[in-house]
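Excerpt of the complex: some chains, original placement.
So that you can tell them apart, the chains are marked A and B in the order they are listed, and the count of residues begins at 1 in each.
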Amino acid sequence: MKRNIGLNDYVVLIDEKNNKHIVEVTGEVQRVKKVGVIDTNILIDKKYGSSIKIGEKVFHVLEPSMQDKIQSIKRKAQIILPRDAAQILMNCSVEPGCIVLEAGIGSGALTIALASIVKPKGRVISYDVREDFIEHARENLRRARLEEYVKIEKQDVTQGIKEKELDAVILDVPNPWDAVKHAYEALKTGGYLCAYSPLISQVENTVKTIRKYPFIEVKTIENIQREMIVGERGTRPSFHMLGHTGYLTFARKILPERIF
Amino acid sequence: MKRNIGLNDYVVLIDEKNNKHIVEVTGEVQRVKKVGVIDTNILIDKKYGSSIKIGEKVFHVLEPSMQDKIQSIKRKAQIILPRDAAQILMNCSVEPGCIVLEAGIGSGALTIALASIVKPKGRVISYDVREDFIEHARENLRRARLEEYVKIEKQDVTQGIKEKELDAVILDVPNPWDAVKHAYEALKTGGYLCAYSPLISQVENTVKTIRKYPFIEVKTIENIQREMIVGERGTRPSFHMLGHTGYLTFARKILPERIF
């Protein structure tokens, strides 16, 4: 990207602690929360990868990557972290062109990851029952410039799924087991079901329900991540570590057994 | 995919232990290692998602997904597992259309993951110094039908990188630090560097070299995965667990500091 920053570009500002803020270069003065007041005109014609000083803080200015888009979202609900989103994408074999459904949309973090991969021809369908979450997530998607790849529906996934032949159905709801039957029917043969749940009891109910339908490759994993700190005197794992995010249950639709 | 299996399709055969084999429906009798002798004609016109019996074993027949493609490769060298490939894709923000370089190609497991995501417009460039690895990986890519998205070069990444403006450079070589300078020059501004290394000493040398160049968001993570077993009497973590795969170091290119 040799091109310099232009009017109407979206840029990400990254501070020294890796806090990220996506800003639209409107040519106007904006007040950005946790950043300060910025005259976006000063960004125009600067090189991507440069640094600017706003108040006392220095920010790197870059084109927003998928990671930037996820990490800069405003959080309303607990989000699915990129580390778990990564496992969902891989274990559901989400590729460009896929049609995937997620429920609920939450703050849209997973939605951004999914839309970034299925685009430009694929689509994300997002169900949520709460209007406020939908509006909040839509704003995050707009800032990530991924709105056009996502179809949001105010819909309860445990009441049914209208779509058919889906490549993947991803459930981040309190009672995923109530949507397993609908997911089975909505998936294409070979399509993937995923449920993200913090509690063991949720995993148990989901797995037991999955086992009633023709699914294969049923597994539940926990993904744990630890940072390594490379210091002057030597290397060690970080003392700070998130002990738990959620369990990820995966399954894959086949046809009812008919051996030939 | 309502369509039935047709001549010249590639299908994946999955047994009860989730061993996977990709087979081309050539209309001929084939001997598939660990599967047996199969007359591929019997597959034609069957439904995807059906099961077939070969010898004493039952196999599910599906269209190969990204996961199938990775899990069915023939291994020559130690591969980067899907769990780590997932973190690489996410942390390097690999999206459709990206141009990414990896070195070395190994058995092509990461190559398949990368190609599956950057396609159809993006490209993977794979460097390796060993002709036998290249040939082996090429065969795995051919079976995964991803060959056209990968440009393989017999090239030593520590000697230089010809390409410019790359979205990501991923190093799976014993001495990644010797390629850091080349990676910096080959990356676009905002592009990502990743090094995968099993040893702490490799991490230390890589991080120390990275710190000499204008990179931000430098971090090293270890990703650990544990399966949960949902049984009749209750749930517990699996006794079987891989204690270590490799450390993943990430960094992101910016321009040499010029604050304005």
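Here is the rule we go by: a residue touches a chain if its C-beta (ideal position, glycine included) is under 8 Å from a C-beta of that chain, and two chains touch if they have at least 3 such contacts.
Because the structure is predicted, anything quoted here is derived from the model rather than measured.
**Student:** With 2 identical chains placed here, how many copies of the sequence make up the full complex in this file?
**Tutor:** Whole-complex copy count, per this file: 4.
One rule holds in what follows: only the chains that are shown with their structure count from here on.
**Student:** When the Cα trace of chain A is superposed on that of chain B, what is the rotation angle, expressed as a multiple of 5 degrees?
**Tutor:** 180
**Student:** Per the centroid of Cα atoms for each chain, what is the distance between chain A and chain B, given in Å?
**Tutor:** Result: the chain centres lie 21 Å from each other.
**Student:** Show me the residue ranges of chain B that touch chain A in the complex, using the header's touch definition.
**Tutor:** Contacts found on chain B: 1-2, 14, 18, 42, 46-53, 58, 60, 62-63, 65-68, 82-83, 85-87, 89-91, 93-96, 113, 116-117, 119-120, 165, 188-190, 192, 200, 203-204, 207-208, 216-217, 219-228, 230, 235, 237, 247, 252-255, 257-260.
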